[in-house]
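Missing here is one protein chain; the remaining ones are kept as they sit in the complex.
Chain IDs A, B and C follow the sequence of writing; residue 1 opens each chain.
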Amino acid sequence: MLELLQSLGLPQNLSIQGEYIDNANVLMHWLMLYLFLGWGAFFIISLYKFRESKNKKADYYGVKSHLSSVLEGAVAIVEIIALFGFSYPIWAYRVNDVPDSRDAVNIRVIAQQFAWNFHYPGADGIFGRTDINLVDESEQNFIGIDRSDAFAKDDIILQNQMHIPVNKKIRVDLSSKDVIHNFKLPELRVSQDAIPGMTIPVHFTAKTTSDEFLESVKGTPREGKGLEIACAQLCGITHYRMRGYLTVDTEEEYNDWLASEAEYLDFGDEEDEWGDDEDW
Amino acid sequence: MSDNHDTASMQDHVRVYLMVFGALGVLTVVTVLASYLKLSTSEGIFLALIIASVKASLVLGYFMHLITERKMIIWILVMTVFFFFVMIFLPLISNIDHAGNPTQWWKVL
Amino acid sequence: MNIPYVVEEREDTGLINSKLGIWIFLASEVMLFGGLFSAYIFLRMAALPGDFERWASELSVPMATVNTVVLISSSVSMVMAWASLKMKDFSKYKMYLGITIFCSFVFLTIKYFEYSGKFAHDIYPSSNTFMAIYFTLTGLHVLHIIGGLVVMLYFYFPISHKMWDKQPEQFTNRIEVFGLYWHFVDLVWIFLFPVLYLL
Partner (left out) sequence: MYSNSNNHDHHEENFIQKYIFSVDHKVIGIQYGITSLLFLLFGFSLMAIMRWQLAYPGTEIPIVGFIFGEGGVLASEQYNSLGAMHGTIMIFLGIVPLAVGAFGNYLVPLQIGAVDMAFPKLNAASYWTYFVGGVIMISSFFMPEGAARSGWTSYPPLSVFENGQTIWLISMIFLITSSLLGSMNIIVTIVQLRVPGLTWMRLPLFTWAQFVTSFLLVLAFPPLEAAAVLQLMDRVAGTSFFLPSGLVMSGEIVDIAGGGSPLLWQHLFWFLAHPEVYVLILPALGIVGEILANNTRKPIWGFKSIVYSMVFLGFCSFIVWAHHMFLTGMGQAMSAFFQTTTMIISIPSVVILTSYFLSLWGGSIRFNTPMLFALAFLPMFGIGGLTGLPLGLAASDIYLHDTYYVIGHFHYVVAPGTIFALFAGIYYWFPKITGKRMSETLGKLHFWPSLIFMNGIFMPMFIQGLAGVSRRLADGGVSYAHASGVLQWNEFMSISAFCLGLSQIPFIVNIFMSLFTGEKSDRNPWKSTTIEWDAPSPPLAHVNFDSKITVHRTAYEYSVPGAKEDFIPQTES
């Protein structure tokens, strides 16, 4: 079934818990297929067998067996299996097993119309102070980072660019500045609404790097197009092209990337673009 | 309503209405007084709602004749009240049982 | 065309049409106000502790207490008006209905002063969530009062009295059905009063 779904369009899965989600989908589609084929066959046979020209007189009583209750029971049982065996555990994992920020790569994601802002804590592992009053779009300070804060000095802030290491737990703290967005990584089977007034954690572990992924899509229409972050909730005029780019790096690449971003930061600091606006 | 209510039985009704009126007045005063008691918020809410419900039952039962009303209407109301509570409590519970934290976006957790 | 069970009760259900109709309408009203109450509780739970209480203390409890009494009185006089019709006493009916109308005017006047007092202190629905829900809930309730008032005025003035002469039973039923609506409006207030003013 998974192959069938994939041949229909389901992209390959790149995350560890994505497998469980796919399993749930597969089970449900088996159920659907059996029901559909079973009833479909019954339907066609009945229509053929009992057409007026063949069966002039209808039978008042019709079906006498109670097989149908058995079938309804079977549907109920499959649904119970799906609930207890698949859906509850997956959901429990999703909302209860959120890794602590020390055990995982912790990234804040702040959505806004129509971009994704990423906030990495930098080398110290602690997020610097942000303040709504410091937001200044013309200065590119989208999330109001306070560079004078000691923890904020090394924070990396990016728009629409997200890097994560492979095979490591990622914890994203998701929020939104204006309207509801949805942080969706189709290939990682991640999706979560970003709701203003609320911070919601999402966690996942990628098991394939972007490079491997790009290798595997060679020759398909997807060739050359890397992973993307989609917005899956109507959020206004350019909702349709609100997207970010996701790169799944190897551990090394990821550290290199962090280092290069940090270098850029030092340069920024000398220019003194941010930080001294204490007169707020 | 049917004609079997003759004037005499109507007068009985009227007496009941006046008694209920008195009771409602008293309960209103009690509600206000209770709000001056030094109760904790939850106790206060509980007490106020209890009194309000008693008053409501009086109005429903006597002024609106619900105690002698037909089964069908009672059932419709029971169902309505059930959905009423569903509508009030499920959103509340789901707000409490929530994966996220109600924080402002710029506050780092 | 003759629609049955307008005056006489249907045997198996024991109901007349309008009675059932008004109760279903009231059921929908329960859900309407229920939606708003749901919003109230939801927002109150989400608000900072003490926030709602602080703003609620801005409201005038005496005015609301008077209004509660006024509405309860109007409810009693409404049921008395109906009882008078039952006892075939039309002039008493007019008196009681008059009282009900008077009470609802008093209610509206007091409400007017309450609202304008708030506006005078620069308190508007936009000031905070408590005031927003206060104005919305009481505003909707006031709309119900005004709607009821219009109907009562119609029943008070002679154009509707022809019906009493021709079909007294049907007229009595109408008053009863309207009365149910009016008691419901009273009932909503019975809950609004503690929920908004006292908690």
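Keep this in mind: contacts are C-beta pairs under 8 Å (C-beta built on N, C-alpha and C of every residue); 3 or more make two chains touch, one makes a residue touch a chain.
All of these numbers come straight from a predicted model, not from anything done at the bench.
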{"item": "Contact list for the unshown chain, restricted to visible chains", "value": "A, B, C"}
{"item": "Residue touching the undisplayed chain, where the options are A:103, A:136 or A:263", "value": "A:136"}
{"item": "Contact footprint on subunit C, counting only the chain that is left out", "value": "1-7, 10, 13, 15-18, 20-21, 24-25, 27-29, 31-36, 38-39, 42-43, 46-47, 51, 124-129, 132-133, 135-136, 140, 167, 170, 174"}
{"item": "Touch residues of subunit A, complete complex, unshown partner", "value": "5, 8-11, 20-22, 24-25, 28-29, 31-32, 35-36, 39-40, 42-43, 46-47, 50-52, 55-63, 68, 71-72, 75-76, 79-80, 82-83, 86-88, 90-92, 94-96, 112-113, 132-133, 135-138, 177-180, 182, 184, 186-187, 189-193, 195-198, 200, 220-222, 225-228, 230-241, 243"}
{"item": "Residue numbers in subunit B that touch the chain omitted from display", "value": "72, 79-80, 83, 86-87, 90-91, 93-100, 104-106"}
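The rule is simple: only the chains that are shown with their structure count from here on.
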{"item": "Winner on C-beta contact pairs when A-B is weighed against B-C", "value": "B-C"}
{"item": "Between subunit A and subunit C, centroid-to-centroid distance (C-alpha), Å", "value": "50"}
{"item": "Centroid spacing, where centroids are CA-atom means, of subunit A and subunit B in whole angstrom", "value": "45"}
{"item": "Subunit B and subunit C: spacing of chain centres that average the CA atoms, whole Å", "value": "15"}
{"item": "Shared interface positions of subunit A, touching two or more other chains", "value": "none"}
{"item": "Residues of subunit B engaged with two or more neighbouring chains", "value": "102"}
{"item": "Contact footprint of subunit B on subunit A as seen in their complex", "value": "94-95, 98, 108, 110, 127-132, 143-144, 173, 175-177, 195-201"}
{"item": "Interfacial residue positions of subunit B with respect to subunit A in the complex", "value": "99-109"}
{"item": "Parts of subunit C lying in touch with subunit B, wherever the complex brings them together", "value": "9, 13-15, 19-20, 23-24, 27, 30-31, 34-35, 37-38, 41-42, 45-46, 53, 61, 65, 68-69, 72-73, 75-76, 78-80, 83, 86-88, 172-173, 176, 179-180, 183-184, 186-187, 190-191, 193-195, 197-199"}
